[in-house]
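Only one protein chain is missing; all other protein chains are in place.
What follows is chain A.
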Amino acid sequence: MERAQLLPNKKGVGVQLGFGIRNSGLYISTAERQQGERGRWIHGGVDDFEASRDVKLHMTSKERFIDCSYDSVSNLADSTGSSEDALIDSVSDSDGENHTIYESALGVQNMSALKESGQIKLFKNVQLMTESSYDTKVINPTTPSTYVPGAVIKNLETPVSKGGFDVTSTVLRGSPLPSLIVDPTSFNTFNMGPIHTTTALRMNRDANHIVAFASGETLSLLNVGLLDDRAGLQNPDNIVKFDLNSKIKNIVFPRFSAILNRASDCFAVITTNSLCVFQVRSIDLVTGFMQIDKLEPLHFHALEDLCFADVSFNPWDFNEFAVVDVKGNWAMGNIVKKASRPSRLRLSGNKRGSVYDPEDISSFHQVTWGAEYFCLILISRSNLIELNLKAKTELRVIEAKSWSTLRDFKRINDQFCILTTSKEIILISFKGRDIERVISWKHCLDPADITFKSEVRHVNGTDWGSAYDELFFVFITSSNKPQVLLHVFAKSGPVFQSIGGSSILQIGNSKSGISSMIAPQISWRGNSSSGVIDPKDMQGFCCFVREADSSAIWRVQLSKTDLPIASNLGNANTSIINDSADISNTEAFENYLDLQTTLPSDMNDFGRSRQEAILQQYGYEVSEATNKLLGTWNQEGSNDGDLRNIRAYSIYDLAPDVSAVENMEELGSLLQQFQEHYQDQEIWFGEIAGISSLLVQEEITDLEVLYNKLLQCWAFGFGNDVSVTKEIVKAVILKSLGVCSPSLISQSTAKVYEQLPEKDRELIDLWEDSDVGASEESFSTSKNSIHDETSQMSSIPPSVKSSQPKSSQVKISGPRRAGESYVQRLSRAASQPVVGRPGASKSQGSASVDGFTTLPDAMTPAFSLTSASQPVPTLSKSVNSRRQKKKKKLGGFG
């Protein structure tokens, strides 16, 4: 008996895999192995690094494909002018249409209809548009705007602003309802597929890909556009629009069997009250203009008066389709064409039946063709049923009533399908004598999430540069989460394997979930204009993603990760991000990670002379690095070209750690000398006062004093307190003090300002008018003050903090600068948790501590608190606080 899976597996279970489970091996005996095979086993789950790297994807680009947020009645009216033919077509067909909106008995559905896009505006009276020109053509042209029944307004106190267009998180009586209510029948509001018009067939041309999506506030407008050969819209102005006057729930493109090698000329749309089939008559490839006929819609009363949930076309017969309604009644239908009359839809009288299950109350239903032309597959939340129309039998293949429910079903080709349940991704083979559960992967996603949808991209292994024959990329999206789970199955000969673990794809920076994701099964030419297919483009593909919250559809290019990722070694895979704003974030993150998580060990005792030598060497290294930095800054400033490299460098970045610091005062004076040395250059220094105000809420300019204060706080009574504190103070100081070049910043500010579009520039101008003068001023004074401070220690205006001018500078200098200051802020903030929160050392007020800067280094910690300027300078208090510390410590460590 021919079976799809060669690996050992149980009947009805298949190869069942998950994280850590690579069961079902085939042993390769020693003899066979020496013929050049790599491993000794063929695992069910391939887990080695090379294989999983081959199928790792990352997002290379994300572009806005189309944004349909501007669609409204007025726009529709506009489009009547531009593409009149299309509208007249739709109008003339819809003459006999019944325009009552399908209303369920339930308020929730109405409200889910409300929430289509963004903020809704409630209005109590609905004024129908009374323009007479519309009366004759469209009976009810106002449907695209929101109608809210009075009863709902009474219930609704706050307008809902969050959630997807098919996801409702309802607000009732002011109390948020934690439950999510989702309409499972509104499945695909965006789809694309190949279309072969009759003329194209006659001329022996390839199929054109068209995109159809719903837009408008109630998702009742159908937009149809033509894709060009680079997966962009051929002509965004020539999008054909239809107002279907009821919410579009599902758009279906027929997929024909690969052996036919052609595509259909029609696609179907299910709305809340009917099934519409659109036939593409002609496509003008140059202008992208399409002539589309809307066939007379098939209303629900043709079957059993229940809403249709899904429709599917026979992959081997162009005119046959099957529908299923929300209760599981199904019927086959035909597109009937009689010579003179226009085509119409007709449901078969005898090829119908029901798979109604009273235990399945969700209205989710899907229908697809099986492996043969007479086999239908019906999917509901708890059943997968195969109907054999020839033998008039049905087989309940899956009954999911206990541990999981079915989420989505995707037909890959005539043999294989991928079923996503709340627990697993299952590859099923429908061909052959028995249905076979080939391989499954436990995906570990939240089984309670009801908004899973899956998409499968089938890729030829040799094109992909992989050792496997075929690859199946399975994407799972959710309307609640912006991340996409990717899992890959591979087929090589009769062996099906799962490659690596799953991975998470982050589609851009969006926060909202994904309502649908489409991965067309063709490779576009990519972005290269040469027309030659770049082999790199073959190792990636294009996906289209519609976000749940916004009306935008994005085109996402996914490609194989070529980078030699050392992901085995940890956090190296953050380097893929190429957005400049993000880089600073990752750097900050890495700085954060660099921090030690253990207390430094006791230092070796260095002699005094050795100490001096070390410090001298260190000072030399720092100044050397600074000189180099100055050189590059000057160069960048002069050539005016690439100003990307503006960032602040901490002293730690300039030179590696100074190994041992016996005397803090020495280090302090080193830093001070460093500042003095470079003060005539245009360099901005970070200063100790900033850090000290963060750490001890006091502005201290002398390192020694700061160190003594901290030592007082952190003295736990262990033997190595002194050295530990020294190490930490040293690390904090070196990592958070730094240099940057303010002249470059002003230059880049000007440059960024020039690059801004007019609108934003105006905004900035407005800003500057009120604010910039003051901030410039404060910046210059502070700059002076820093230099002053270094030269004449005692005359600091205490109110000026170093962080202030920086933040005001941030405001004008745009996002890049903001990112940098963010780095600094983060690295500062990051250094805090390590040193602990010196909360007890909060001193009263931020009095000036000028007097202490020149104190000798033999000053005791207690003495440092007895300041003349401090109102309560008692020794006993400090002792008290120390005692409290100790108590706390006991609690913490015990």
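Keep in mind that, in the parts below, a contact is a pair of C-beta atoms (placed from the backbone, for glycine too) under 8 Å apart; a residue touches a chain by one contact, two chains touch by 3 or more; residues count from 1.
Going forward, contacts and distances are computed from a predicted model.
**Q** UniProt protein name for the omitted subunit, picking from "Signal peptidase complex catalytic subunit SEC11", "FAD-binding FR-type domain-containing protein", "Origin recognition complex subunit" or "LADA_0B09824g1_1"?
**A** The correct option from "Signal peptidase complex catalytic subunit SEC11", "FAD-binding FR-type domain-containing protein", "Origin recognition complex subunit" or "LADA_0B09824g1_1" is "LADA_0B09824g1_1", the UniProt name of the unshown chain.
**Q** Going by the contact rule already stated, which one of A:Leu6, A:Val722 or A:Leu756 would touch the omitted chain in the full complex?
**A** In the complete complex, the chain left out is touched by residue A:Leu6.
**Q** So which of A:Asp206, A:Asp237, A:Asp446 or A:Glu762 would be touching the chain we can't see?
**A** A:Asp446
**Q** Using the touch definition from the top, which of A:Arg255, A:Lys294, A:Arg437 or A:Lys560 touches the missing chain?
**A** Here the residue in touch with the unshown chain is A:Arg437.
**Q** Which is it among A:His58, A:Arg255, A:Lys294 or A:Lys423 that touches the chain not included here?
**A** Considering all chains, including the one not shown, the answer is A:Lys423.
**Q** On chain A, what residues meet the omitted chain?
**A** Touching the missing chain: residues 3, 5-13, 16, 18-27, 29-35, 40-41, 43, 47, 104-109, 170, 172-173, 175, 177-185, 303-306, 326-331, 350, 352-359, 361-364, 381, 386-389, 391-404, 406, 421, 423-424, 433-437, 442, 444-451, 478, 480-481, 483, 501-504, 567-568, 570-571, 573.
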